[in-house]
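One structure is given below, encoded as structure tokens.
With one protein chain held back, the other chains of the complex are shown just where they sit.
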């Protein structure tokens, strides 16, 4: 059986967040003799799984990459331990500036071709090649997340049956999650779709759970109640408007003001737009400013309507899905923390008051 | 034959977000089919139009940010 058929049977989807069937991407890549970039950047906020895969399973990674392409590039954030490990192993390293959108698929391809690490406007999959905005030619290039490549190696070695022994029929296979925030044992955990979130939170020693962030900056939020009752799978998260994504799980402690935390990330997001697409380079900072005003209790009700309209206008209007992710993240926060939002619009911060009360 | 007929019906205009520099000509030339956001960038990302109108619109963009496409 060919590799793509094996992956089809295993039902492997990309572990980098997009969750697209790997076999489909691979077929296009084989047809175009694409080179491979193994993305080990852990670009998503709160994700450290690529680092772990490189640190502990490099041999298998190399095996998997070898099955996919003859020429392989290893992308890692500049100055990271992962980069050092890859260099020590004598691999062809693509040193990526340590910023959010730089590890996006087309940004990596652009960087590989001597351009800037900024996303490229695509009208066809990048695995078929294309041109950047300057008109430079980009060779056909396949970008796979490091965990995905590791899974390919496992499926080739042990067969799709064993792979399907984990997870659910719709979302098969083992998966890595990174759990951080208000937990006693932060780190990367081995799990699979369908596992109760409760188990994951308990394993990491979550305490004082106020809310749980899923999928980093391109994900969203679960209230504490939902987090304890829901299963960790796309099917179970979908009603909350969430996806498992890159597997980042962030526990927000109860005493913290969630809007302060969201503001911190929104401010970060404003500085990470690649400044290429108008709706993103102006829309994201405008939204971040308003979120900060909200957290300060300085946003009026009618301005809140403008914030929501700006959020509605972000998705689908960039060369990459960065603005979509940010809009989803902030909208989800506004829904999940509705009580806090109401209080802040009225000029008071619930969490601060509670803390002040506790101190007394 | 089939292709020629389809061509006569509709075409698509796609906005290249990286190339678009907010000139706003598309809003004027499309008779309001393209709306602009508060920063001057088109809200719609694609439009379906008769091919002649689509070509005129595509030619009108000063930044060459509008692409002519046949719907797939």
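We just call them A and B in the order they show up, numbering each chain from 1.
Simple rule for what comes next: a residue touches a chain if its C-beta (ideal position, glycine included) is under 8 Å from a C-beta of that chain, and two chains touch if they have at least 3 such contacts.
Throughout what follows, contacts and distances are computed from a predicted model.
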Undepicted complex member, UniProt protein name, chosen from "Glyoxylase, beta-lactamase superfamily II", "Cytochrome c oxidase subunit 4", "Ferric oxidoreductase domain-containing protein" or "Carbohydrate ABC transporter permease": "Ferric oxidoreductase domain-containing protein"
Residue, one of A:117, A:138 or A:176, that touches the chain absent here: A:117
Of A:52, A:248, A:281 or A:299, the residue in touch with the unshown chain: A:281
Where the missing chain touches chain B, by residue: 19, 21-29, 36, 39-40, 58, 60, 62, 64
Missing-chain contacts mapped onto chain A: 97, 99, 102, 111, 116-118, 131, 133-135, 273-276, 278, 281-282
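The working rule: only the chains that are shown with their structure count from here on.
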Geometric centre distance via CA averages, chain B-chain A, whole Å: 32
Parts of chain B lying in touch with chain A, wherever the complex brings them together: 14, 16-22, 37, 39-41, 43, 45, 67, 69
Sites on chain A touched by chain B in the complex: 120-121, 123, 133, 276-280, 282-283, 313, 316-319
